[in-house]
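Removed: one protein chain of the complex. Kept in place: all other protein chains.
Let's turn to chain A:
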Amino acid sequence: MLERLNTKQSSSLASSTLPNLPLTLLALGSLKIWIALTDVYDALKRSQELSSPMSSYSQLQEGIYLFEHGINPYSGGSVRHSPLLLSLFTTLFPKSRRAASVFWALSDVLGAWILVQIWRARQNVKGGWRDTLVAASYLLNPYLFLPSLALSTSTLENTLILATILLACRGRAAPSLLLLAFSTHLSLNSLVILIPVVLLLLSDPHSHLASPQPSKATLKRIGALIGTFVFYIFVLGSISTLVVNNLSWIPQTWGATLTLPDLQPNTGLWWYFFTEMFDHFRPFFLMVFTTHLLIYVAPISIKFQYDPLYATFILLGILGTFKPYATLSDPGLFFSMIAIFPEIYSYLRHPIVTALLHLHAGLLMPLFNHIWLSQGTGNANFFYATTLVFACANAAGLVDCIWAGMRLAIGQSGDKFEVVQE
């Protein structure tokens, strides 16, 4: 995909040959709705690569059912969706499966539109032929397309995160942080992008990769924005508590991210590790794995302080690779976002290798899942091995993007020079 966009960037295809943005969104959106309205959901709903216990639609439905019948959804062990989501689905959002399919497809179209807006904000342009490509890279990305067909709530989370970033690009602190607080309520891991989003609010979204300079943000202003965020988290937490009537939602939603009670296989690296682990090591390694996610925040935010949008992008890639309860849509968001950073393409070192690794991992994961759980001739190690391949594929993309982002500052070198990493 990288290479495809790469060539497209330098393509001389005139803007007239490509349809404009509304038309693209309409065409791809209707295609998506048409596919979503078929019975493909029934084939995909149980797929462990597309939805995790934290984002599965059937668990959401169960939560809604219990919630509507006055039973505390969090007293059992299966509902792990935020109370905010439950209350929205019992009031505003559609509940029937087909309506939900349309809703999910529309959420994707909205996500694509927001991504185009972020692209425009970054390039400081009003539009152009690349809009179509950016939108297509979001709507046609199979890692985003399939979870959306399986009605995984990660689709909604992705749209929220993109909206957060767009508002941050436009310098709208309050709504941006509110949305970030909301997506943190849906998935605690979104906390990782707090610092770069705050930095983004304090600077501009334009590309400064070529000219690194210290950030102008002061600790005081950062502190104030983080304070606002904490306030929103608190307000939304209070609303959640009011909705449920007690605090039982905390261990079931946020707690599940931290303590990993449900070890259903997924595309991430956590589940197998913790199925194999002796119980007395569990708390320690839970701490290690969680801290490991947070460790990246400081170095990435410091290194890319001159381009916080890029730092956000890298941290989303790290989340997609290392987060607990990962699904395909997490790395999917990262890879679709590459579309808005065309300046790095010529510095990528191995896009074809990344693409081929993804081709292998993307085909092997459903296959080995089938060999293990349906056909019964394989075992858990088969699927685990493919999640390792998938992690390698994600890491290859991530490392390449980090390299390209930093390498850009040095500029094109002639044949006589070689840039190396110390």
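Heads up, the rule we're going with is that a residue touches a chain if its C-beta (ideal position, glycine included) is under 8 Å from a C-beta of that chain, and two chains touch if they have at least 3 such contacts; residues count from 1.
Assume contacts and distances are computed from a predicted model.
Visitor: I notice the complex is incomplete. Of the names "U6 snRNA-associated Sm-like protein LSm8", "Methyltransferase type 11 domain-containing protein", "UBC core domain-containing protein" or "Gaa1-domain-containing protein", which is the UniProt protein name for the chain that's not shown?
Guide: UniProt protein name of the non-displayed chain: "Gaa1-domain-containing protein".
Visitor: Which one touches the absent chain: A:Ser96, A:Gln213, A:Thr291 or A:Thr377?
Guide: With A:Ser96, A:Gln213, A:Thr291 or A:Thr377 as choices, the missing chain is touched by A:Thr377.
Visitor: Pick out which of A:Leu92, A:Leu219 or A:Val420 touches the chain that's been left out of the picture.
Guide: Spelled out, the listed residue whose C-beta touches the missing chain is A:Val420.
Visitor: Taking the full complex into account, find the residue in A:Leu88, A:Leu356 or A:Ala409 that is in contact with the omitted chain.
Guide: Looking across A:Leu88, A:Leu356 or A:Ala409, the contact with the absent chain belongs to A:Leu356.
Visitor: For chain A, which residues touch the unseen chain?
Guide: Residues in contact with the chain left out: 3-4, 6-8, 10-12, 352, 356, 359-360, 363-364, 367-368, 371, 374-378, 382, 415, 418, 420, 422.
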